[in-house]
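One chain of protein is taken out of this complex; the other chains stay put.
Chain IDs A, B, C and D follow the sequence of writing; residue 1 opens each chain.
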Amino acid sequence: MLAPVNVSLESLNLMTLAPMLIPIIGALVILVIDMLKSKLDRSLYVVLSLLFLIMDFSTIIDSSSIFMKDGTLMGVFDVMLIDGLAILSQFIIVGASILFIPLALSHKRFHEFAYPEFFALFLFMIGGFQFMVATDNLILVFVGLETSSLALYTLIAMHNRDKSFEAAVKYFTMGALAAGLYSFGAMVFYALTGSVEISKIAAVLAANGYADLAYVLIGVVFMLAAFAFKLSLVPFHTWAPDVYEGSSAAMAGYMSIVPKIAAFVVAMRLFEFLIHSGVVWLEIVLYIFVIVTMTAANIWALVQTDVKRMLAYSSVSHAGFVMAAILIGTTQSNSALFLYWILFSFTNLGSFSMLWLSRQKHLPAHQNSDHSYDKFAGMIKTSPIAATIMGVFMLSLAGIPPFALFWGKVYLISSAVTSGYTVLALIMALNSAIAGYYYVKLIVYMFMKEPIIGNDGHMYVANATKPLRTIIGIAAIGTIFAFLAINPLLEFITSFVYNSGY
Amino acid sequence: MEIGLNHYLVLSTILFAIGLIGVMRRKNLLLLFFATEILLNSVNIAFAAISHYYGDLTGQMFAFFVIAIAASEVAVGLGLLIVWHKRHGTIDLDTMSTMRG
Amino acid sequence: MEFYLYLALFAPLAGSLFAALFGASPKTIVAGLVPSILLFVSFVSSTVLLVHILSGGAVVHVEMMTWMATGDLYIPFGFVVDQVSVTMMMVVTVVSTVVHFYSIGYMDHDKGFNRFFSYLSAFVFSMMVLVMSDNFAGLFIGWEGVGLCSWLLIGFWYHKESATWAANEAFIMNRIADLGMLVGIFLVYWNTGTLQYEQAFAAMPSLGTDILTLMGIFLFIGAMGKSAQFPLHTWLADAMEGPTPVSALIHAATMVTAGVYLVVRAHPLYDLIPNVGLFIASLGAFVALFAASMALVNRDMKRIIAYSTLSQLGYMFVAAGLGAYWVALFHLMAHAFFKALLFLGAGNVMHAMHDELDPFKMGGLRKVMKGTFIMMTLASVALAGIYPFAGFFSKDLILEVAFVEHHYIIYTVLLFTAGLTAFYSFRLVALIFHGEERYKLFGIHPHEAYKFMLVAMSPLLLLAIIAGSFKMSYFEMVTQVLPELEYHIHHPVTFWIMTIGTQLFVIAAIIFAYRKYANAKVTVPDGTSKIENRLCYKVLSNQYYIPYAYEEYVVKPYRELSTVLWKQVDMKIVDATVDGIAGIIYGTGEKTRDMQSGNLSTMLKWMVAGTVGLLSLAVVFGLAVRYSAEIKAILSGLGV
Amino acid sequence: MFEAIAFYLFAFLTIAMFFIAVTTSQALYALTSLAAGMIFISAFFFILGADFLGAVQIVVYSGAVMALYAFGMMFFDTTRDVKEKNGNKYIVVGLSVVSAILVVAIFSAPLVSENITALYPMVEGAGNTQEVGLVLFTKYLVPFEVAAVMLLVAMIAGIVLAGKDMDLSLTLLDDNEIEEIKNKQMKKVL
Partner (left out) sequence: MLDHILSILIFFPAIAGVFGFMIQKDSVRAYGVAVATIEFALSLWLWFSFDSNVSGMQFMEQLPLVPAFGINYILGVDGISLFIIILAAFFTMIGIASLTETKDVKNMIISLLFLQMTMVGVFAALDAIVFYIFWELSLVPMLYIIGAWGGPLRIYASVKFFLYTFAGSLVMLVGMLFMAYFYFQATGVWSFAILEWYRLILPENFQLWLFAAFFVGFAIKVPMFPFHTWLPYAHGQAPTIGSVILAAILLKMGTYAFIRFSLPMFPDASAFFMFPIAILAIIMIVYTAMVAYAQEDVKQVVAYSSVSHMGVIILGTFALNVEGISGSIFLMIAHGVVSGALFLLVGVIYDRRHTKMMNQFGGLASVMPRYATIFGLMLMASVGMPLTINFVGEFLSLLGFYKQSHVLTILAGTAIIVGAIYMLAAYKKMFFGTVTIEENKNLPDVNKRELLALVPLAIITVWLGVYPNPVLAPINKSVESIVQLMHDKSITEEAKSRIPNLVHGIEITRTTVEEAH
């Protein structure tokens, strides 16, 4: 007979669930409101979502203070794991979401924002991501991942035009394949160790001294493939440009940040211990991944004619760049990952928001995609401030000091240097130079070309509203004055990462 | 002839490979989704087998969640297909390459 | 005395700046007069200094201010008036004062009158800096300064292509030599630790001969450029494109003798390295002959005089090279006077002939231009070295030096050259002033120059006649700093034979010249006469084809190489490499972007392919680890 | 012995069914064989003593999923032959075969760490369903709830995407057109 289970409520540490529950509750509230009274304006939902996200954010602050006091926290039958990585990544996830959601209040109407479900799904997605990062149980990771992914596919499709459906279908199908790969990988690890918790897997593997190295590698391969898809590492990146192009600019910006940080955290949990245990193969493979992803994506970004697509490839390249942090696997590099990503979120969200600001519904004849380079020709003449801000974002992405991403780059390259990855550091540096070309290309168009006749500059701000401007302002300030925040950020991140044992 | 864990793992792998074949060669999206189901199902066998041989329930749990995930995916996938089909009257993925390069 | 030193030095600068004020405005006589008067002031100050020195006064040495000081290097603006420099100052101020006044007349109708005086005075200033400086760096300032002014003045008529070309040629050739000079200065600094003459020369005896020889050679290379010694001589003849007073002042009397001055100034150095001295003397002798030979057939009045200058510079270098510094300096002084006179006379002729330079087109001018005729004839006599004119004393002395020092080859060459000198000088005089009035064929109506120009020239005439008589007092003065070497042919018979022999030889040459050119048969050569088609004539009239060779084998290749370097190397290799790298990167992007075909099936295949790739890597690696021992065994078996 | 026979039989059947499902050009065959394959898989679950899983498999897959697909198929009218132009078959076959061989090669080697201590051991005497229930509602409570959310998400997604509102895209309409449509709808309601 089964023995009855006695669990004390305190030992469950239900607090650990609080941050994830808030967005889920929020989503349910939105659904209920919609049921009670339909046809309410989107601004209500935006503000509601914002409120819930802020609450979410504050609970994460709460748990971060607990973490600072007590260290890593396990909860609810040890499924939940609140450590520094979880907290930091949740900060990024929720913070970026807070910055994203007001973008729904665009001047023009778009299909997805007419649905209250959009906001509900959005909150569910955030909940999913939060679960994904706040656990080391592969099952919960999987479920959280799928929850958020399914919501994300829908959010993309809800933009409701051909390209967005195409994007959603592509993303979905490849995601399904990735899910298969993930489960296969998890299966191998389970077969090896009888556990699906990363810490236990690590412990068991270490205990038997990686006797079944071939098995381990099989598991790593499938896991790596699955995460490479999520992180858009070449050659698993093929979805990224199409999906970014197909979705709205705001959503694309969001996608370049939040899903990836979640995936990075899981990848960090999963691969870090392997690298530290001396799985040289993984090191080699990650090295190849990092270099190929950075370089190839950069090279493809060079030849793009559409800014959004260029930014998509650039995001791929940045992901490859940051992947180096996992390869290096020191406290410094892992801190650099978070630092980089926080700075990257500001800049990238800002630049995608600028595209969002200039979104047209009907393209003029000479323009063959939403955000082709020509569209921005001579922007400085007609809307100088917008052009300057966009220029700053581009410079930041290129890594020109003192803008935000420079600091991330420096710290990350420094971590490579510190760990003896000299060649890697050089390749990272030179890739930044290649990347410089396409960022500068946009600056060239904006600042040095003559505007196309009939362009009065209105289109650059056609979609602008106060909330959008505010978000862009915040992103711009964050990008320009990042240097003031680097030190506290760095200290905060480093202590969190260090205290989580990474 | 004792059936060991390896047998199941091999079977699972073979089924997984079949799934991969399907994923790669199917051009009809609906049939392509079938292949992804096969992928997930093949893994489920392995999970159940490992669970059995280790006398541990975690594998079954995993398989259970995998089934749930597969089911959800079907819902979303079909939703997407319906929208696409409404617009274009086809679910052949070769018609779906407006974005490239 | 310091006051007079500064006055002598800066009066020309003041004049130059004053004239420069009117640089862009139309001609004013003031712009010519004031600099001339200021130069006269400078001349008077120099005279005061000369008297001071002559009367046994101490050497005047001032340090105006620091110029450069860094590390151990300390270079002040220091000036010294000693026996050597005061001689040079006198030469410079006398000739330039004359030339200034003369130019007021000569440049009368020129648009650039004001500009001309500005340049001319600037030149005098530079020359004064050159001769008065107490260190090598200051010398170099003057050295380059006179080069600059020379450039400005040769190219004074900048609308003439030939003038600007000649200006640039002169400047660039001088620059080549200046590099040698600069290297010499570096050598002096790094070996003696200073650039001050006194300390540097004091330190030299303790240095090795190799270093000293190098120093001597490099400094002399500098001198070769300024003094237009072979092979850097071509610019001097071309420099005659400038206004004639310029030729008189710069390219006869002063600047070109700077090289001689340098060697004289650096005599403590050259005393230590007699081999270099011998080389200098030999080169000087060669140049003397070489230049004189080119003057024989030339048909350009000014060029003939220029070659003569060149030849005389050769004499000076012979003296300086053989250690007879004071003799060199003496000849320098004497030569300055009569050569300037000759040039100014030639200027008068040019004026009269409307800038015609070919003496064959003149003839019989003595009737219209009596004053000029007399002056030029006397100057030529002086140049030829006929007793008792200045040239006799100085030039004869050089011959004696060569003889006494037992350099008989040099002696012979110089002697022969003396004959040539006499011949070409009087060939010129004969062609211009005697014979038929060929100019009438060209419809020219010559006239004598302004009176005051002739008056202005008269001091030079006087000096050309009497300068020789200063010989002994000069000797006493200058040998207080220069080696006190008297050259006496010990046997009086030898002495007399030599002196009279030389005189006779020279006179014979003069007579020959007159007989050949001062008659009615002389016609304007048209390239058909027999003599003109002789090889040696062609060689000589084409200046041994050296300018041609420079043009063909130096200038043109340089130009072509430059173009090749730019168009082929810089654009097609260096730049194309950079663009090529960028192009390869971009091209790779263009070629591989098809990977992103937009087709979902392809994307899925990529994913699977990626996984399989990883898998294969894993298996290879796994196998390698599992069978590492065996692999090692096999590899070692293979001898790896 | 029974186990071995059953294993090989069902293994053959599932492989065959799935193979048909991915290769046939008849959509209906594919659907049918897939459903059959699913059911055969549940047989493995039963063999392996995972009764609960087997039941779920039959209910969810053969019931719900297959029914959904069947609906979809009718909707898409893919009952006739599916023409699929395939570019390079060698890539497809090659990649799959290579991957299969590689994994199989490794998996046919025995696992070294066979004696793993079970974290959630099966208890003698309790039914599988009971055991599963116990673990599911303690250890896997959170994932279970998240899975519920996931299903909710999927449901909403399905409803939204397949819903009528998607027929008219606000994204592609001008603002004044949107206003017009809104007014029309208002009138209808009134």
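Please note the rule applied: contacts are C-beta pairs under 8 Å (C-beta built on N, C-alpha and C of every residue); 3 or more make two chains touch, one makes a residue touch a chain.
The shown structure was predicted, so the numbers you read here are calculated from the model rather than taken from an experiment.
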Exercise for review: Could you tell me which of the visible chains the hidden chain touches?
Suggested key: A, C
**Study point:** Contact partner of the left-out chain, one of A:Met68, A:Ala211 or A:Val444
**Key:** A:Val444
Review point. In the complete assembly, which of C:Gly71, C:Gly208 or C:Pro492 touches the absent chain?
Key: C:Gly71
Exercise for review: Would you write out the residues of chain C that touch the absent chain, in ascending order?
Suggested key: 23-24, 65-73, 137, 140-141, 144-145, 148, 151, 155, 158-159, 161, 164-165, 168, 171-172, 175-176, 178-179, 182-183, 185-187, 189-190, 558-559, 561-563, 565-567, 569-570, 574-575, 577-578, 582
**Study point:** Sites on chain A contacted by the missing partner chain, in the whole complex
**Key:** 380-381, 384, 395, 398-402, 406-407, 410-411, 413-414, 417-418, 420, 422, 425-426, 429-430, 432-433, 436-437, 440-441, 443-444, 447-449, 483, 486-487, 490-491, 494
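Convention: only the chains that are shown with their structure count from here on.
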Point to revise | Computed distance of Cα centres, chain C from chain B, in Å | key: 94
Check your understanding: When the centre of a chain is set as the mean of its C-alpha atoms, what distance in Å lies between chain A and chain D?
Key -> 28
Study note, to complete from the structure: Taking each chain's mean CA coordinate, chain B and chain D are separated, in whole Å, by 6
Review point. In chain C, which residues are in touch with two or more of the other chains?
Key: 593, 596, 598, 600-601, 604-605, 608-609, 611, 615, 618-619, 622
Point to revise | Of all residues in chain A, the ones touching two or more other chains | key: 139, 143, 146, 150, 153-154, 157, 169-170, 173, 177, 181, 191, 194-195, 214, 218, 241-242, 303
Review point. Among line, ring, star, complete and other, which one matches the pattern of chain touches?
Key: complete
Point to revise | chain A residues within the chain B interface of the complex | key: 138-139, 142-143, 146, 150, 153-154, 157, 162-163, 165-170, 172-173, 176-177, 179-181, 183-184, 186-187, 190-191, 194-196, 241-242, 245-246, 303-304, 309
**Study point:** chain B-touching residues of chain C, taken from the complex the two chains share
**Key:** 593-594, 596-601, 604-605, 608
Review point. Can you name the residues of chain A that touch chain C in the complex?
Key: 169-170, 173-174, 177-178, 181, 213-214, 217-218, 220-222, 224-225, 228-229, 235-236, 238-239, 241-242, 280-281, 284-285, 296, 299-303, 434, 437
